[in-house]
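Quick one: the structure is below, and I'll ask about it shortly.
Subset of chains shown; positions unchanged.
Chain IDs A, B, C and D follow the sequence of writing; residue 1 opens each chain.
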């Protein structure tokens, strides 16, 4: 079976007037089908850029990248993935319902199925009752949930999620975390997930990729041996805390101002 | 019936009373003609319309017609109902202009768009520079009304006896507070409204016949207008589909234009023709003596 | 099989070669009648080889030039074109189009540099238009007093440079530039005033709309009445003409800042003027430049049109109106050509400034403005 | 009431200023007339009255203009050729037809420009150049040219309106269609939306504010185009023709009446586009 994502010596540089910005350098990574991979690293280390490269929204400057054995472009055309952006990116002229229906319209789902899927995913993110509201009438977290619903509304095998739960409180986050895990367990999706929360990363993932900045490099890849079924209280087990500590160390190592931190 | 399109030089007004009357009174129908009369305007060059095939016959001034002929539109004069020029230059006496000798240093309003040739021919004769240089006159492109004089933007303005002069009279100007230079009286007149067609159409006897009938009916129209000025003015007002023509003004105009037109003689007067051509040559408006620029076949056939 | 051509390009290639082949068939009875034309038809037919061989886009450019040359040479006689020569026009146009399509494709793909080659495309398009114009006017014997061929216009342009220059100074330098500056500035200031005061906004905007909708053509005689014959009245017409687009766009632009961007200024208790200068004017930039660009062409039209209503005997509008009356149509078109070049340059300068000033707007960031 | 009051105030200010200006601008000519008539020492009140009731004033007083409008519209049958309403209708129909053509052409060109590199590069400079061609110079030739092939009346006028009005639409729409943020485009890219979908679901709605701003300018310019075309062709009527003939006959009151009607028409048209804009905005969930 081919890997879902396969990066080899991947590099990406943004040209810029005053000195190029090396966003990714020498990234090697293999993601197998059904894995749940978290990306964690300091702000500006290239997590978003890596996800965007997988999604064929950026073109690598060097190295190779294949998705399901295809080029990223071919994978995109095959609608291989759903993407949750770091910013909600809702269209201001569409109400919430219509925003969630957007990918369904584009992929030509029948109207009845569109309505059903919109209802279901909005319920999943607890936005029932806000169908007719426009984005500016929602709070920041509600907008983010709408954008998650939009990415879940159609069934892509690969989910790329860029800090989807950043603006959510712990309870909703726990709720969505476990819903996401259920979804993952049920559907065998492959998920790439950017987060800043170490517990979240450990709780969700089968593999945690730690990145460090300038240039964006993968400094550690931690395989988690936690069982696939994860109740919320798994977060207090020693195995869990051990993995979390390892992630924290990797993260700290990549940071430029360790010394300063108390 | 033969279809003919006549392109007027200007908006519908009594200047063209003969044609409008002939149409309204059915004189064209009597000659088995189906005539369409197109109004002109400040931006319509009849020479261009006929060159483009939009008209069969045009009314234009000879200077413009000859200039067009040299530019490659082979126009031929077939009849000349207007025997005299209606063009004048008027100067309020407070400008201190009482004779041609007073012109230097003053600003004179002139109509362009093909109407400027008589003026330049006149200045050429007087030896006055028109490029604004020392000892010459300053020329202004004048709008088609008497405002430049009323507002003092020009010292003298161009008027037609039958149109703008009437406006000046209405505005309280008259011979006692105006110095009037009448082109005809000065002997500087160039031929005005004549009928012109494209040269190649004259090779077709049927066309020539149609032209002849057209001119005959038109002259009948002019004669009728001379005898019935009130009715002619009403016909003009009626024919104007812009609704702008005023009866009083048109009545004044009918009376003035019939002084310039000879309804009994449509033929071109050779002496005036020669003088017109010479003036155009002198001034460099045309460079060669035109050949075949008029024909008498139509007027001979009346 | 179809190489790197898109279906659309392939279609163009087939039209080009097909018209050429048809032309060749019609030329065969007397191939020596017009050797360059026969040569072009043959070459166009040969371009079918692209189906089998790599075919450089420059060859398409060369074929265009060849076709245009053959056509222009064929016009020499002045007797119009034989029917089958019109096929050359179709073929050459298709080659031209194919050439620019492929060229811009190559630039986008980064195979050719943007600078330099980017300019070839509009020039090619313009030249193609000129050739068509020349061929149609002379080939179909269109009366020169209706539409003169470009060659005649160019000849006039060369012969009358001093007149054209004097007219340009009178119209563009004296009327357009001051009028444009005043009109745009006034539009912007009124937009700011209107925006500042709800009372003015409610009162002035509807009336302002009304006033500025006065057709300038009607304003021109009145301005001449008020400001005299010389350039002042023309500048006044330009002011009236440029005012409205600026007002409308600036009012829209001043509302373009997002709610949160405004809130930020509120939290600083920024004064009205600080908010204006630091937020609302920059955010309005794209709209203001929109108006500046529209106005750059309107201003010229306004000045020229105003000169139809009484001028000293100089100026582009004066020359155009008298030129039509004298049937000096080639001089009229020479004047129009000057106007087009001046107006395009004016627009180009504004567009360049726009790219510099509103570099941050997505429409500029993404490439061209 | 709160909407009418400001308008009324400004309107009153303008009318007052106008009356004052009428006295000032008509005074010299009135003086000449009075001197000529041997009237010296006319009381000021009477003199003011005189300047407001001249036959051919430099600046007609507001009541003269409105009396003329009244007489030429309400007081006449609609179909009379002396009726301003009749001429207004002629101009309006050419304006609307030209505006419809112009908007359609503008949108089509903008779409071509943003979707096709070759069109962008080759077309844009020439579209701009086309607008620097002085329309009044070309208008008569267009009218003559089309007349020669038998097209007269409404269509030539509408074509000239179109020629003027498509430009603001192209410029605005090119900007508007390019205004979506990169992330909004990226989103559709992730769905592999086709060009058509990107257009209808993103670019078009995002361009709406630009379209309406352009259409407001476009419809006003379209009216100018219709009037300009009418100036070239005095037969057939229309407000432009009224302006022209008023100008020949020195009928300033008639000129102003036609001007006001034209301006009024334009203002109404702009207002209609404005309400359409508000309606669309509301449907697109814009913040009140």
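Note that a contact is a pair of C-beta atoms (placed from the backbone, for glycine too) under 8 Å apart; a residue touches a chain by one contact, two chains touch by 3 or more.
These figures come from a predicted structure and were not determined experimentally.
Asker: Could you spell out the copy numbers for the whole complex in terms of the labels on screen?
Answerer: Across the whole complex, the chain formula reads A x2, B x1, C x1, D x1.
Here is the rule we go by: only the chains that are shown with their structure count from here on.
Asker: Of all the other chains, whose mean CA position lies farthest from chain C?
Answerer: A
Asker: Determine the chain that sits nearest the middle of the structure, using the mean of its CA atoms as its centre.
Answerer: Checking distances from each chain centre to the full centroid gives C.
Asker: Between chain A and chain D, what distance separates the C-alpha centroids? Give it in angstrom.
Answerer: 54
Asker: Using Cα averages as centroids, what's the distance between chain A and chain B in whole Å?
Answerer: Chain A and chain B have C-alpha centres separated by 85 Å.
Asker: Distance between chain B and chain D based on Cα centroids, please, to the nearest Å.
Answerer: About 35 Å separates the centre of chain B from that of chain D.
Asker: Where does chain A touch two or more other chains at once, residue-wise?
Answerer: Answer for chain A, listing residues that touch two or more other chains: 136.
Asker: Which chain D residues touch at least two other chains?
Answerer: If we look for residues of chain D contacting two or more partner chains, we find 58, 136, 140-141, 144-145, 148, 181, 231, 247, 287.
Asker: On the basis of the stated criterion, which chains touch which? Give every pair.
Answerer: In this structure, the chains touch in these pairs: A-D, B-C, B-D, C-D.
Asker: Going by the contact rule at the top, pick out the chain A residues touching chain D in the complex.
Answerer: It comes out as residues 52, 55-57, 76-79, 81-83, 85, 87, 89, 91-95, 102-103, 105-107, 134, 136.
Asker: Touching residues of chain D toward chain A in the complex: what are they?
Answerer: It is residues 181, 183-184, 186-193, 197, 201-202, 205-206, 208, 284-287 of chain D that touch chain A.
Asker: What does chain B use to touch chain C in their complex?
Answerer: These residues of chain B touch chain C: 42-43, 45, 47-48, 51-52, 64, 67-68, 71-73, 112-116, 130, 132, 138-143, 147-148, 151, 153.
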